[in-house]
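Excerpt of the complex: some chains, original placement.
As written, the chain order gives the labels A and B, with residue 1 at the start of each chain.
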Amino acid sequence: MAAMGEALHAHCAVLFPICRSITGPGLRETLRYVGARIPLEIHEVPSGTPVLDWTVPREWVPRSAWIRRLDGTTVVDFAEHNLHLLQYSHAMDAVVPLAELQRHLHSIPEQPELVPYRTAYYSDGWGFCLPHRLRESLGDEAYRVHIDAELKEGSLSYGECLLPGESEAEVLVSIHSCHPSLANDNLSGIALGLELARALSARRRRLSWRFLFLPGTIGSLAWLARNRDGVGRVAYGLVLTCLGDGGPITYKASRRGDAPIDRIAAHVLRHESPENRLLPFSPYGYDERQYCSPGFDLPVGCLMRSPNGTFPEYHSSADNLDFVRPEHLARSFAALASIADVIEEDRLLASTSPYGEPQLGRRGLYAPIGGTGPAAAGRGYGQMALLWVLNLADGRHSLLDMAERADLSFAEIRNAAAAAEAAGLLVTASPIADGVTVQDSAPKPRKARP
Amino acid sequence: MAAMGEALHAHCAVLFPICRSITGPGLRETLRYVGARIPLEIHEVPSGTPVLDWTVPREWVPRSAWIRRLDGTTVVDFAEHNLHLLQYSHAMDAVVPLAELQRHLHSIPEQPELVPYRTAYYSDGWGFCLPHRLRESLGDEAYRVHIDAELKEGSLSYGECLLPGESEAEVLVSIHSCHPSLANDNLSGIALGLELARALSARRRRLSWRFLFLPGTIGSLAWLARNRDGVGRVAYGLVLTCLGDGGPITYKASRRGDAPIDRIAAHVLRHESPENRLLPFSPYGYDERQYCSPGFDLPVGCLMRSPNGTFPEYHSSADNLDFVRPEHLARSFAALASIADVIEEDRLLASTSPYGEPQLGRRGLYAPIGGTGPAAAGRGYGQMALLWVLNLADGRHSLLDMAERADLSFAEIRNAAAAAEAAGLLVTASPIADGVTVQDSAPKPRKARP
């Protein structure tokens, strides 16, 4: 677990200096890093392409940007911190008085030492972000403003990693990858997604797993627009974000609220720690907004630690490599991996001896109930877990159903079931748990009567 | 709101001195007052008419009544307070000793200054009501008792105001109007019903509204008996009573418990004040007992402030014009009007852009989430309300569904929906919210197997 934490943090550290945006070279460089580690198809969607209600914007290529006093001393320089330049600023080279400059500056009065993160994707403008203390120190003089940036007909890039499984049913893992030099939001998500894909690529998969590394909002809209007929295959989905801070592990439910992924995440988080949090769906946040729009209504939730806007480092220069910690990343990954385990391993079981209890003693499965200590630790399950599995194995209960009713972890129930299966007492009644369905295409909203 | 409070109290003040009963001239005078302000059909049901399990009683016409000492001094006089005479007392003129008189006197030992309200509709008797302190002061002498009252073959009167709407589905508002000189119970109900009808008569109505001003129990039984085949049109219903005291606004659910009116009243009361109360149905109270009898089982709840029997002024001379306050009446009316708004305006909506979120920025609908203050106040809704409306507009959610899921008021959601509709992002999927049905006639109870 310590090694995993270090590996996750190392990914963040490599990617941190790159200036990503919703298009452009920094995003592509990030996708190349991911693609060097897992099989990743990189898609390019040309500027101007309509995607659902939106249009792919021009590609932004920032090169250099600074504000200097006329004596040549530097106020801020994009080369020092990616956040200094307002994203999607157009090119600029002029001397402006302080009053005009102020209209293009962004700072946080309540956090005077931090540089904020600001964007202007869909407006035409320019600007700089800087610490409020520095802004207040600016003398009433003229400043030279220089921005060497291009807004050109190019393309939006996103990366897609499909790990085919035995079933066409898919697990969608979506990670926004467009933020510059912000470690928790969302290098942590990129790191966890990358490592989960790597782990899954090395094992037998019951389900197909699809990982998307894409720019927020416009990226998921582009993927949805291009895969409209295939989204019915999505049986489970997770948006990964903000997974490196020290907050409790938090799951925000899908719009459906009772999708299998909602139940699985709730189960795993409850057993991981009583401090963990379950939030209901709300139409604000990350790309779950798009996946859960009414026309798609996909079973996609969001896994995170501290939600957007709820931690002081959010969208500022304080969301850096010190803020995300290896131990937090590792714990988040363990929870994510547990969710993946349930998705992969849940199934319906049937007892081969359903009439009366089977005699456990002659099969070496009988342990005194009091003795759940060392024996249970050795086997990975207690006697009560075995009794619950045998009692509920009627072909209608899945392993997760059993774990929930027994109030035991999925892992303990799974281990008990494996022991019973090895003793010939259980068979798989269905490899798919109830509630998981695969549709030919996205559900259609009810026809409107105008 | 202050003006409405004064207007409501003024109705009570005019009607207070009239001696109403379940039949007779006081009831008719009250109906004439209402009929002078809203379109009201006055029905007369002859004495002796069978109405369901009951029979319309004789009409009671009290003229004068008093108890005097033989020296001519007055003990009590009906001319001074309507409550002094037991309702439905027959005529009487006799000198009786104190011991016999006592058997015909009613007082409240715990509230020795108050005159109680007592009735004897369905028994044959006479009596007087007086303060317990006065009763205890009576000397052991003979008294002259005089009652000039008639019990004659006449009729029971009730008033019916139908405001037709675009749909045949009806909203039933029932108000018992038989109590003499009791202000909260139920002149307050008469005043609110009258003003709600007046307000609705001036606007476009999606639903038909039927207001009944009738004597308690026997009046609603008579209406039900005469309209048995039409009650299936009742899609919502409210009994109005005790709306002028200072208690929390209280809604008692229909027998069904999950009728649309139950949900609407709960929503409005919860958003009006956290102090408000929701009570489950119980088969004791006002005319909801008849509407919710098992053969009819209509979706009729009861809106009130303090329920019957729960305030010390109840059914006594203390329930007077000082007890009901304009500000209480006005607040009750505002809640009632909000309920009427939801009934009239709830409907199913469908997004015209359901796949992914629509781009709000180019439609001028985008506001930063933090900025819900003045902007929201100006538009009547915050950005979250708009996001919820667009997310849930799948043709299956009504405005009320959206308000409940977003935990916002119906009014804010309605305003956000209006803005989205104006921008072409929404259409009405169905003008009728789910759960509202109109039947050809009353539901039949399951046939009994004797």
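By definition in this document, contacts are C-beta pairs under 8 Å (C-beta built on N, C-alpha and C of every residue); 3 or more make two chains touch, one makes a residue touch a chain.
The model shown is predicted, which means the values in this text are computed figures rather than measured ones.
Displayed in place are 2 chains, all sharing one sequence; the entire complex defined by the structure file totals 3 copies.
Throughout what follows, only the chains that are shown with their structure count from here on.
Centre-to-centre separation between chain A and chain B, using Cα means, comes to 54 Å. For chain B in complex with chain A, the touching residues are 350-359, 361-362, 369, 384, 387-388, 390-396, 427-430.
By the touch criterion stated above, chain A contacts chain B in their complex at residues 51-54, 122-123, 217, 220-221, 224-225, 228, 255, 282-284, 289-290, 292-297, 309, 442, 445-450.
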